[in-house]
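Only one protein chain is missing; all other protein chains are in place.
This part shows chain A:
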Amino acid sequence: MAASQNFLHALVGSMSQGAAGNPTVAVIEAAFAHHDLHWRYINMEVTPADLSDAVRGAKAMGFRGFNCSLPHKVNVIAHLDGLGESAGIMGAVNCVVRRGDQLIGENTDGKGFLKSLVSVIDPRGKSVVLFGAGGAARAIAVELGLAGVKKITVVNRGEERGRELVELLRTKLKLEAELVVWNGDYAVPAGTDVVINGTSIGLYDGEARLAIDVHSLHSGMVVADVIFNPPRTRLLRDAEARGCIPVDGLGDAREPGHRGWSKFWDRASPSGRRGHAGGLGKRSRFMTEAAPPLLEMRGIVKSFPGVRALRGVDLTLHSGEVLALLGENGAGKSTLMKILGGAFCADAGSIAISGREMRFQAPHDSRAAGVAIIYQEFNLVPGLTACENIFLGQERTRAGFIERQHERQRAAELFRRLGVQIDLDAPCRRLTTAQQQLVEIAKALAFDARIIVMDEPSAALTSHEVERLFEIIRDLRRQGIAVIYISHRLDEIFTIADRVTVLRDGANVGERPIGELTRQQMIELMVGRELKDEFPKRSVAVGPSRLKVTGLQRGRAVRDVSFEVRRGEILALTGLIGAGRTEVVRLIFGADRREAGDIQLDGQTLAIRTPRDAIAAGIGLLTEDRKLQGLILGHSIRENFGLPNLDWLAADGFVNLRGEREEFARYVETLRIKVPHQEQHARNLSGGNQQKVVLAKWLARDCEVLIFDEPTRGIDVGAKYEIYLLMNELAAQGKAIIMISSEMPEVLGMADRILVMHDGRITGEIADVAHATQEQMMQLAVA
């Protein structure tokens, strides 16, 4: 785990006097542990005289935030950089959060309660009767005011406290508020929508009676009690009996920080619902700040047959933030973004935008919610002009006619906003990649996207264009737009990102502000997994050179690549996707035409122009994409097996069906391909069995050179091991084997020698695999 290598915790805590008696810490630490968070909650004893130093110290030490208890709730304000809305009105702070490099005071005392209230009634325009004017009642009253209630009647025994609260509500919130001094049973006036007990009456004494005329409660009224222990107070039971809608105090308890209540948490914490819930509340508050984040993806799960692509991923994004999403190939970044973009539907989990739960069924749903995804392959229609592309699918029409003039103006305006000049009438195919990318960005802005996802935006740009892109991203950030930036180029991430979220194997492994990470740590987080005994051991004497390629060249994809593979050797070709690995082997196999280069097998120069030539010369290629290139999915596996072998399985043009069946049966048995019969269509097989069929195709040809391109992608662990064993066996037979893999543990576990590629070139060779590290490979790959 990365956590074991990183000894720096994210810090939160609490400042109060009498801290030793506050058990909150136990609850929250338990919650951190439960959620596997690399966080600490520290209980701090702070005197009023030291408060100023303590706050500055907390800031200096990088605290993400801290709770403020008595006696600091008011005094702390003087030492903060700003206040949240409710805290500003109340003039009291119960917790401090860090936003950027500012410490902001928030008051959340009433928020949790409001949340549970909102779940049963929309407070806007409602009349509320509130018992009590103490801290809890006060906080609730302010939240109610902010939520838009029409009128609050404060019922309190003490006149002074009550008047103070009513005054606050009238002046700061411009609310209709009145005070009723409470003596004897209070009769709730007709027309009241919500009745709230904000006093401590009923705490621990379920039978304690609030002085209220029960008969004045009517059905349909919402009656709420802040008392959470017991959750079913007498008030609530009475109210329910009268047909009212009860709201209990548990919602409030989920929001900790109220000193009067938090001291009771220890009773509930070991296993109770409150203790756990309290921990969750704490975590989400500090990590996401008080206002709902712009985007919150929670527990996203997505499985494909045989692969669990995402196993409960969380992602949070705030407005005006650039979040880098990092991870190895196959870590789940693209899948996560496709779920955000509505291209895939998550199996489980939730997506909320500005606190509102969303259900993205199709790309236009997410677009309507303000999410724009700029995929690596642009979604532009090459034949349409820049302007037409920008408004594609969101054309402004009048009576069915496109308002071209309007669109042109809008497009010109968007380009101005981006500070670029692009010919509106040029067909997109004539624009450069960078310009096309700008059209994509303009397209996103045209529908007021608030979240823009850029998948490897710099992959095809020159360094100058990348600079320009960064300026634009910074502009977008200033305009409050949030950007999720996916890139393998770590340098860029340090330049542009505010925060980094790292995925590995479909799960979150880290979420840090960029300042807290070194390049080394980033790589560790991405790679992070320990090598277990996944790979079969092997000892083969590596012999003389068999396959030798020199000066392979094709455009920008493959540039002057030379290497050799020796007898009995497994040579790994690695690097990031797009580095040119697949392209190299396709040249060797004749799948693409090479511009230059020489291929020799055992000293003989091979004239390879087509795959047919390569196959005839004894080369086999297990393609990267089994389904698109390796198999004919709609045909039987027997026919798939026979396809490259018909030269010897057919005589005079007639296929020897029996020979084919028998030959294939042999491989079904030795490779343990699990199929009901040979006529099974290839599409109905699992990934592992499909790969074995492809393998059988080439094994039957007894190839001298076998090239495995991502041989274990999308294959379950058991089948992986079997394929590794086979590779070892082939090596032992003296074949030359090239393996392309993005999975670094696989490379380290299987290869005798490693070549790392970057940008079409071989950037490094690791001959001493036994002592190589994934970091070393990653360094070469991102060179």
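Operating definition for what follows: a residue touches a chain if its C-beta (ideal position, glycine included) is under 8 Å from a C-beta of that chain, and two chains touch if they have at least 3 such contacts; residues count from 1.
Please note the rule applied: contacts and distances are computed from a predicted model.
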Not-shown chain resolves in UniProt (candidates "Monosaccharide-transporting ATPase", "Glutamate synthase domain-containing protein", "Spore germination protein KA" or "Dipeptide/oligopeptide/nickel ABC transporter ATP-binding protein") to "Monosaccharide-transporting ATPase"
Missing-chain contact, candidates A:A10, A:A411, A:V500 or A:L621, resolves to A:L621
Among A:A33, A:I402 or A:L657, single out the residue that touches the unshown chain. A:L657
For chain A, enumerate the residues touching the unshown chain of the complex. 304-305, 589, 591, 610-612, 615-616, 621, 623, 628-635, 639, 642-644, 646-647, 650, 653-655, 657, 677, 679, 681, 683-684, 697
